[in-house]
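Just one protein chain is left out here, and the rest sit where they should.
Chains here go by letter, A and B, matching the order in which they are written, and residues are numbered from 1 within each.
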Amino acid sequence: MTVPLIFLTFFGAAALWFAIVVFRTHSMVRSALALLFSQTAVGAMFLVMQAEFLGVLQIMMMATEMSVMAIFMVMFMMDPGGLGEMEMTHQKKRSLWAGGIGFAAALALAWAGNWGPEATVIPQAARQTELLGIELLGRSMFIFESAGLTILTAMIAATMVAIAPEKAKQPKTVPQKTAPQHKGHSHDH
Amino acid sequence: MIIELSVALSFAAGLFGVGLYGALSQTNLVMIMMGVELMLAAALINLVAFWRYLHPDAMSGQMFVLIVMTVMAVEMAVGFGVAIARFRVRGSVEMEEARELKG
Partner (left out) sequence: MSIAAPLAAVLIGAYLVAVLERWSVHGRFSLSAPAISALALLGRESITTRKADALFFEAGPVLLLVAGLLAVAVIPLAPGLIVTDLASGALFLNAALAYVLVALIMAGWGPDGAYGMIGGWRFLGQFLGYAMLIVMPITAVAMRAESLMTTQIVQSQAQLWNIVYQPLGFVLFIIAAVALAFVPPLDLPVAGGDLAGGVEAEYTGARLAILRLARMVIILALAGATATFYLGGWLGPVLPPWAWSALKTLIVAAAMLSAGRFIPRIREARFLELCWKLGIPLSLANIFLVGVLVLVVPL
């Protein structure tokens, strides 16, 4: 057992455990924060695997994302604290089978695959960040820009979908206003 | 045989399995999104592990991680947009009640 292996196992187990907690707890806020800690553990795994920039980025991004997820859960659920212990699953058995088969297949591939020789020379963290920048603004610039454009489009589209439609308000207010006036006007005609 | 790579891939497999179970079994739209996030996290672990143990000189591996992170954010934005629209019309984001979305 080497030191990175121990840390990798520890953070991997933490990520897995928190991932299971996500679907086992009844409290929605706990569920969202368990997902956050699972993702943070994934970020820590990146740090163990010497991808420092990506690890820190993952840890930073997920804090925000999952907090937003938590507030949406609180907004959408009748019982975000999970005190009523309501059932929120369907086709449980089939899902368990699907998840199990997916896990087993990936696990078998992970251990049976011939991955070739291990790379030994890893660039220093500062050099990695520099190389990543050169990659992003060099060969992969188009892909990177497409990703940026995609996220902009998604933001605009999501906002458009989410904004309250103006038309829905009018039918409710218009009859109420005209109804009392109707009698008064009828004398004029 | 690279032990570290296999260990990392195993935990990624576990996360993927849990995420797949969650995405299929949950009835709430936001919980389904959590399942999808877990599956994407598993993909992230795989990408970083492959980069670290097989091709540390090729930065395209790290770039792909950034793209997957973008996909996660896009998924969140679109998912919540749909969720808000549904909640406004139907008062819930339970997918059992979304029969009209069935083809």
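What we mean here is this: a residue touches a chain if its C-beta (ideal position, glycine included) is under 8 Å from a C-beta of that chain, and two chains touch if they have at least 3 such contacts.
Owing to the predicted nature of the structure, the values given are computational and were not obtained by experimental measurement.
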| item | value |
| --- | --- |
| Touching partners, among the displayed chains, of the absent chain | A |
| Selected from A:L5, A:V56, A:I143 or A:A162 as touching the chain missing from the view | A:V56 |
| Residue in contact with the excluded chain [from A:V29, A:M77 or A:A110] | A:V29 |
| Contact with the hidden chain (one of A:L8, A:V22, A:V42 or A:A70) | A:A70 |
| Chain A, residues in touch with the chain not shown (by the definition above) | 27, 29-30, 33, 36, 52-53, 56-57, 59-60, 63-64, 66-68, 70-71, 74, 81, 83, 124-126, 128-129 |
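Note that in this section only the chains that are shown with their structure count from here on.
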| item | value |
| --- | --- |
| Whole-Å gap separating chain A and chain B, where each centre is the average of the chain's CA atoms | 7 |
| Of all residues in chain B, those that touch chain A in their complex | 1-22, 24-31, 33-35, 37-38, 41, 44-45, 48-49, 51-57, 59-60, 62-63, 65-67, 69-70, 72-74, 76-78, 80-85, 87-88, 92-93, 96 |
| Residue ranges of chain A in contact with chain B within the complex | 2, 4-5, 8-9, 12-13, 15-16, 19-20, 22-23, 28, 31-32, 35, 38-39, 42, 45-46, 49-51, 53-54, 57-58, 61, 65, 68-69, 72-73, 75-77, 88-92, 94-96, 98-100, 102-104, 106-107, 109-111, 115-116, 118-119, 121-123, 128, 131-132, 134-136, 139-140, 143-144, 147-148, 150-151, 154-155, 157-162, 164 |
